[in-house]
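The complex appears here minus one protein chain, its other protein chains still in place.
Each chain gets a letter, A and B, in the order it is written, and its residues are counted from 1.
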Amino acid sequence: MGDNERREKAEVEIPVGLLHPAMLEPYRARFFVEDELIVDCELTLDPYHKGIERIMEGMPVHKGLIITERICGICSHIHLWNGTRAVERGLKIKVPERADSIRVIMAELERLHSHLIYLAHAMEVLGHETMCMRAFTLREDIMDLLYIISGNRVHYAVPIIGGVRPRCDIDEYRMNELKTRLTKLKLKIPDYANRVINDSMIISRVKGSGVLTKEEAQRYATPGPTGRASGWGVDLRKKMKEYKNYDFNVIVLDDGDNKDRVLARALESIESVKIIEQALESLPSGPVSNRSFELKEMKFSTSYIEAPRGEIYDSLSLDETGRIRSYQNRTPTLTALASMEVACVGDQLTDGMLTMASCDPCLACTNRAIVVENGKERIFTEEEVKSLIRRGL
Amino acid sequence: MMIEFIFATILIPLAALITGFLIPGLERKIQARIQQRIGPPILTPGFWAILKFFYKEKIKPNSPMPRLFHSLPIIGVFVMFFAVLFTTPKWWNVNALGTVVAVVGLLKVIEFLFMAIGSFSRSILSVSMPYADQIKGAVMKGDYRRFFEQQSVLRAFKMITVGSFPLYIAMFVPVILVKSINFSDIVQFQGFDSSFIFPGGIIDLMYLEKILSLKPILFTFPGLIAGFVYFIGYIMVLNEYPFSIEKAKSDVIEGPSLEYASWARGGYYLMRESILFALSSVFITLFIGLPPTLNLTLLVVHCLLCLIMPILFSIVSAFSPIFTFKQVYPVSMGFTALGFLAMVVSLVMGVV
Partner (left out) sequence: MFKKISRKNAIHVMLFYTGGCNGCDIEIANVAWSPRYDLEQYKVILTWNPREADVLAVTGPVLRRTIEPLKKIYEAIPEPKIVAAVGSCGVRCGIFKDFGGELGDSDEVVCRVDEVIPVDAYIPGCPARPEDIIAGIAAGIPLLLER
């Protein structure tokens, strides 16, 4: 894949199968080891392909966008927001400012809960059950907030075309709940991060293993906090118009090992709390949805957004009656896992599993395209996906 | 005489079995309270789970030698019961079996049993999962594919080579202090003699002041260090957190015992409980001087003291991750050096 050469022969292969506790999703990984040290690995994700883009073809756009939310069970709001954003940009629909702020608040709450799942899962793969349970306890507060605002713990369905669902408006009760719980979280998350950093047994496992250098991160286009932990990466939130009123830092670290990946996400959670507080202070008044548009033909329009794992790209095109003609979605875990295949070489097998889990993979989002050519299947590499994107398909 | 011998051979393993039923439940309950939740009831992981496994359907495991595979946990249970029996006074006179060296030999059998169990097991969760791997375009087709259990066996081999030093060095420190390998001399050094076992009857209640008059080796300087090193060696031989690389859930799921089902799995749980009890009981005999005897009061006190070490180890394992071999080698060497220090100090104390 790319221009690094693969070895011809290795001593032993250990296949890690469809059912495995290290990642809660079906995947198949083959590790090639020589006496516990990994020399190569191959990861296939195709057990997971459901053909979502095929299901969405021909549907009315309101109905089709419900399916985008169920692409992933953790980052569900961000997929739906990106799809509606693409439609709004293509048809030039104006979104009221209050709706934009509420969408930003939900996105940052989702980023918080996703990073806490990541911390709990990384501790579980390390073998430390106590810290895993502490992270899940912290996460329950955020799930309560999401339930209060939208009515469900996952799959909130907050954005609609032209704004936000009227039920999800932030009134006084929700404002009070958000403020009290956020002040509590602001103290507890740094406390948790400190406890992880000061524990010498955890640090001895996590430091120095799974190193991804800056050149490798640039070559494999590593997205999101994984790339920023290696010293490279751009935060798309600084370029989005919905975030331009808020003041927050972009976390970039140097070493590129597992410790930096954990630390980058812990620090980003603290920044997310800051953004939510600023959004609540300056919440503009006005309507939350704009219903005065009509659906017509749209050539194709694109949208980029920053999810908890990296950048997501969406493109949609509609026909005259407002039905979806085609839909394309590209998620960040594709290139994150490709970089992890390179980063886990040279470590022991247990550290290799930790590296695979440390890029925060969400395999449900990832599997998109299998091409069947002349009766044989072929899975796209990221180079081929990028060239398809550049050609505008 | 003969009647008491047979009585001891039946009663003491029974006490070991009953105390063993409580140990996994106590372990899970203490870990749960540290994690700020209510845990399972105390008898559930240790007793009701084993009984439930006995009532399940008998299946044929995926193994090249199924009958040998199923009989290995029973061998483990009996080996550990003999290790407890060798420390009782009735067995001391049976032909050089009442010595520390005999118990060490039995422990070596247990360490080897984990390797043997893993070599005979072929679970569906690794290589035999029905998935088309060897297709055109795959990386490195046709090489040797290894099951999870076989990888565990290699790790167990490395743990035997490196991880068994602390336990055995700590077991020989009382030997050096007392200058004899017989259990009878070691417990006599700490103040236990035949007047503890009242010749007339089996139940007698005046023992509290006699028990408090013991002078345990644990409260001397080399004894304290050796006790601490024994505790770490205990965790290593049991393959528990932090030294549980052989059974790590994040890569080999469960280690060598993946193919045990129904009554053989009950037997495997029993083997683990008997190892937990037997190593703790040997510690109480060597370092505190109270062996398991035919006297019911003393036996109850011995079993209660045997519960302390599993409780301590469950607290330690609630706060630690899994170590890979990069960390196990230095930690084990460090504790071995500490054990050597205790040996040297006890040699000096013996000469002076």
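Descriptive notes on the structure:
Keep in mind that, in the parts below, a residue touches a chain if its C-beta (ideal position, glycine included) is under 8 Å from a C-beta of that chain, and two chains touch if they have at least 3 such contacts.
Computed from a predicted model, the values in this text were never measured in an experiment.
Across A:Leu37, A:Ile55 or A:Val250, the residue that sits in touch with the chain not pictured is A:Ile55.
In the complete assembly, the contact with the undisplayed chain comes from B:Trp48, out of B:Trp48, B:Tyr168, B:Phe228 or B:Phe325. Within the set A:Pro26, A:Gly208 or A:Gly346, the residue that contacts the chain not displayed is A:Pro26. Touch with the hidden chain on the side of subunit B covers residues 28, 32, 35-41, 43-45, 48-49, 51-52, 55-59, 61, 123-125, 129-131, 249, 253-254, 258-262, 265.
Mapped onto subunit A, the interface with the missing chain covers residues 17-21, 24-26, 46-52, 54-55, 57-59, 66-67, 70-74, 76, 117, 120, 124, 129, 132-133, 136-137, 139-140, 153-155, 362-364.
Just so we're on the same page, only the chains that are shown with their structure count from here on.
Between the Cα centres of subunit A and subunit B there is a gap of 45 Å. Those residues of subunit A that touch subunit B in the complex are listed here as 6-22, 28, 30, 32, 36, 40, 42, 47, 123-130, 133-134, 137, 201-202, 204-205, 348-351, 353-354, 357, 376, 378. Across the complex, subunit A is touched by residues 31, 34-37, 125-127, 129, 131, 133, 136-140, 143-146, 148, 151, 154-155, 241-242, 244-245, 248-251, 253, 318-327 of subunit B.
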